[in-house]
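Note that one protein chain of the assembly has been removed; the remaining protein chains are unaltered in position.
By written order: A and B. Residues from 1 in each chain.
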Amino acid sequence: MALETLRLIIIVAEADIASRLTKELAQLGVLGSNTTAGKGSWRRALEGRGPQEWSGPTVRIEAVVSQSVAEAVLARLSQAWFPHYVVFAWVSDVGVQRPDKYA
Amino acid sequence: MALETLRLIIIVAEADIASRLTKELAQLGVLGSNTTAGKGSWRRALEGRGPQEWSGPTVRIEAVVSQSVAEAVLARLSQAWFPHYVVFAWVSDVGVQRPDKYA
Partner (left out) sequence: MALETLRLIIIVAEADIASRLTKELAQLGVLGSNTTAGKGSWRRALEGRGPQEWSGPTVRIEAVVSQSVAEAVLARLSQAWFPHYVVFAWVSDVGVQRPDKYA
């Protein structure tokens, strides 16, 4: 079975910013995502504002996207979100059957 | 530490079909799975039935399987589920210590 390789991006963020974050993802070209509620705890959650430890309710947003959309999302997170909010993100390759549903 | 490579399959689907989908996975050789409830939104969720946009409650089903079971699941999703329901699926490689628990 031939699979096409796309990028999976996972974003874990403090729950309060979930809807703003999802809206911004759509503006950056993300065609869809799945969100699950959870809780998180990190020793290095914040960048340069007071204590770095953070625990609390989170959202986990998962989206399959093209390489260019993944780069746009990471660039935007790095510039506008990481400095101000508890946001983590990581990417990896995944295989899909219907790439036109995602990119 | 020696890890064995298996396939991780993630399925995100409209919540209504969760139990039927899980039952079918078992019939295809999936030995176990973890399911989390969430919500999703996609611009290209549906294949050829009216408007493609969809938002609503979802389930996220995650299973570690052999390559052959992964292929059987994807083939079945493609044939019987993608045309009729909101279902997304992607696969990737993962390393495990106890492959006999999964395959």
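Following the convention adopted for this analysis, contacts are C-beta pairs under 8 Å (C-beta built on N, C-alpha and C of every residue); 3 or more make two chains touch, one makes a residue touch a chain.
Quick caveat: nothing in here was measured; it's all calculated off a predicted structure.
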Those residues of chain A which, in the complete complex, touch the missing chain: 10, 12, 36-45, 47, 58, 60, 71, 74-75, 77-78, 82, 88-92
Residues belonging to chain B that touch the chain removed from view: 1, 3, 6, 8, 22, 31-37, 62, 64, 92-98, 100-102
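In this section, only the chains that are shown with their structure count from here on.
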Angle, in degrees to the nearest 5, of the Cα rotation that carries chain A onto chain B: 120
